[in-house]
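Every protein chain but one is kept in place in this view of the complex.
Letters A and B mark the chains in the order given here, with residues in each chain numbered from 1 onward.
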Amino acid sequence: MKTSNRKLAGPGLAIILFGIVYAAVTGFISNSYYQLIMTVVPVWAVMGLSWNLLSGYSGLVSFGHAAFFGLGAYFVALAQIHWGLTPWIGIPLAGVLGGIAGLVVGLPTFRLRGHYFALAMLAYPLALLYVFEWLGYQELTLPMQREAPMLAMQFADHRVHAFLALALMLGAMALTSRLERARFGLSLVAIKQDEAAAEAAGINTLAWKLKAITLSGAMAGAIGGFYAVVLLVVTPPAVFGMLVSAQALIVAMFGGVGTVWGPVIGAVVLVPLSEILHARLGNVIPGIQGVVYGIAIVAVILLAPEGVFWKMKDLLFRRATKSVPTPPAAAAVPLPITARPDHAGKSVILELRNVSKAFGGLKAVQDVSFDVANGEILGIIGPNGAGKTTLFNLLNGFIVPDQGEVRFEGRDIVGDKPYRICTAGVGRTFQVVRPFRRMTVEQNVIAGAFVHAASDDAARATAREALVEVGLDRHAQRLAGGLTNKELRLLELARALAGRPKLLLLDETLAGLGGGDVEEVIAVVRKLAAKGITIVIIEHTMPAMVRLVDRFIVLDHGAVLATGLPAEVTRNEAVIDAYLGKRWRAESA
Amino acid sequence: MSAAQFAENFLQALSAGLLTGAVYGLMCVGLSLIFGVMRVINFAQGDFMMLGMYVAYYAFGLFGAHLLFGAALAPYVAALIAGPVIFIAGLLVHKLLVSRVSGMRGSALESEGHYAQLILTLGIALVIQNGGLWVFGSAPVSITTPLSSSAWEIGPLHGDLISIFVNQGQTVAAVIAVLAVLGFVLLMGRSRLGKSLRAAADNPEAAIYMGIDVDRAHRLAFGFGVAITAIGGGLLASSYPFQPYVGLEYVIVMYAGVVLGGLGSVAGAFFGGLTIGLVQQLSTLVLPNQLQNTAIFVVFLVIVLLRPQGLFGRAARRT
Partner (left out) sequence: MPTSASAGERKVLEITGLEAGYGGIPVLHDVALRVDAGEFVAIVGPNGAGKSTLFKTISGIVAARSGSIRFEGADLLAVPPAARPHLGLAHVPEGRQVFPSLTVLENLEMGAYTEAGRRTWKDNLEKIHAWFPVLAERSKAAAGSLSGGQQQMLAIARGLASSPRLLLLDEPSMGLAPSTADEIFERIVAIHQAGLAVLLVEQRVAEALHYADRGYVLEAGRIVLQGAPRALRSDDRVRQAYLGM
């Protein structure tokens, strides 16, 4: 992509241009029905943007955005009826109310994921629907304000509504596009792609999700309030009904999730289509609008699951950048075993005392105790199922030990959340690489750099450094999904590195690499160690490890089988038994 | 309200809850089968139920089931006819649409296709309910049977103070629902087909190593699942009026029941549905009638938030 230099000007300019064109078209429309359509398109675009802000970026699908929309609509209507409050104030307050509702809904509901989250979200608007019916608000009509129509937003010329709607939409777009490229967007996208990896990279996932749903609820609440003013009638099914949530979701998904343009494209295409079909055929085919939305979303899922915007971008993108030639891999030259400083007697950075964890009846980690000295490279090896990855998960806070102590720089970190442990200085990588695939290499690393970065620029600078460190700087703008295995391993290293860790936990960083690649990754790890980062690395296979680590710990069946220098460990009888089988020594003898 | 009156109301709501709950239980079993075998949340389940109601309605009216089986029995025969019809519809929908984002093909998608499935079935739901509006019209209809307006009186008990009326139509529907669930449990427990479906649910990869065609297992599970729910819908059709949007109300009812019973557990789903029926009817003792459904949604939210593994079921993951 050649967008890097117009990155800042591009979206803003495009949004302004789009606004001018839309306003011009609206200006020429004299038919009041079409004027209404021109008003409703931005309304649903804003609903789509609201949905997108939460679900599109974070991946938590909401089936319940009607809850915020309906609260906003009823608030503006009731405030005008009972207190004579003008919508000019009512709509912003509806936004505040929507935001609060978002927070209130988010706090408990973010304990859920996937299916459960989507279904729980569905229950909120439907419950509210029945409550508002029961309260006696089956049909709320906004009174006509003949003496002060401007104050009540009741304009004789419906185009003014369309312009107002457009202004709201442009505002929502500007906000989204600002957030999208900032820490907010990157953090949410990271959460969407891999929540655990995001948390391990120092992102406080719950806090970001709460921010997202608050903002999203605010947008939906405000636009719901505006909708009430435009239609003058509010009924529970019209504002809390399933079709409201579905329309928000569908315009966003149809146009493309995770981009400011998706919901707008979706609304511009689908809203007029369904409205006009409804006007023409509505009396013959009463459910035509719903059918149009239904077919649109089925088609998108089957044909372009990421939406029209991304599909088109992918088509163009593929043509534009076929060739970032990968330089030929350097010839495999095994590095000599360089002398490493002796770490005996050095200060301890990490201590484990009697750490145990069982899953049901399986004792995954049993009474493990060891120290890691500042600056050393410690290798943890053991056969499959020995409990190595579980041990890492205990160290970085993914799981809490049943008993025992884990001290990092003298402080007990048991029970801390992963992002906190990361912030304290413990970085990690994963056995099965977990890159944020839809993001560029650079964005992946930036997401990891937010831990200690004061600003987006600082994060970018840190990420740059980390990429240079691991030798991926040439590939900064490539999508992570297209990297080779070795590059993915380096990417994870860089992402962990960007969090400025004191201790790096590397989970099978060498697995599946061919000869030359192993040497390259080993060289990078050594370089990091030379800079003073303490490294604990897990591996099944010993060959590469004996040339990398200062000291080994051998795990088998969750317990420490042996510890020692590489030369000692490879001659240890218990280790040979575990690795090659008991008969090995018997038959070699 | 006197104590006796309260007791009468309570027992009345309890019996109504058990009878409705039995049918809800059957509907939940269908949904649970689909989730259990395919790990797919079928959002359109309520709309297949609605289709089942209309199949029963037309089988009863147009095709004159009542002439063949008599007015009392015909509604139930019509409900059972909904089963095979919706089974075939389910097979088609799975083959043409759902299979493309689930099973082996789903595992290649982002987050194993869960979002794609959820949203695809939402689209299917919208098409069915709004298409239904066109085909069936928006006016509520119902299947009339003499049984649904007659009741057995239990009592008077406790002197003369308490007597309870048990609707005959609902009782027959509940008995059929329970028999259908038992039949289904037998099918899953005893037959080779049922066992292979359970095996595919437990571990699809290992099922392939056994030579079980997992795609076919999924297709059958989807077909059976929507058919079972459709029969439940057909049974409800003789006691409640319905229109094409009715599915939406029941989709939450069904999910509440299934989650309560533990996602994927068939027996749990039945008891979950039964409980939801009880909650719905008992809530009328303390809440206004319009808030029946709100009570269900609140129960649903409380369950998913506090005990997502369900009250009866084995542990299920939250994802």
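By definition in this document, a residue touches a chain if its C-beta (ideal position, glycine included) is under 8 Å from a C-beta of that chain, and two chains touch if they have at least 3 such contacts.
Here the structure is a predicted model, which is why all the values come from computation and not from measurement.
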Hidden partner chain, touching residue among B:V135, B:L179 or B:A206
B:A206
Among B:A125, B:A177 or B:V214, choose the residue that contacts the chain missing from this document, as touch is defined above.
B:V214
Residue of A:I265, A:I522 or A:A544 in touch with the missing chain, whole complex considered:
A:A544
Given that one chain is not shown, which residue among B:S196, B:T229 or B:T275 touches it?
B:S196
List the residues of chain A that touch the chain left out of this view.
383-385, 482, 484-485, 508, 511-515, 540-547, 557, 566-567, 570, 575-577, 579-584, 586-588
In the complete complex, the non-displayed chain touches which residues of chain B?
192, 195-196, 198-199, 201-203, 205-215, 314
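Simple rule for what comes next: only the chains that are shown with their structure count from here on.
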Going by the contact rule at the top, pick out the chain B residues touching chain A in the complex.
41, 97, 100-101, 109-111, 114-116, 118-120, 122-134, 137-138, 244, 248, 252, 255, 259, 263, 288, 290-291, 293-294, 297-298, 300-301, 304-305, 308, 318-319
In the complex, the residues of chain A that touch chain B are 59, 61, 63, 108-109, 111-116, 118-120, 122-124, 126-127, 130-131, 133-134, 242-243, 246, 249-250, 253, 284-291, 293-298, 301-302, 305
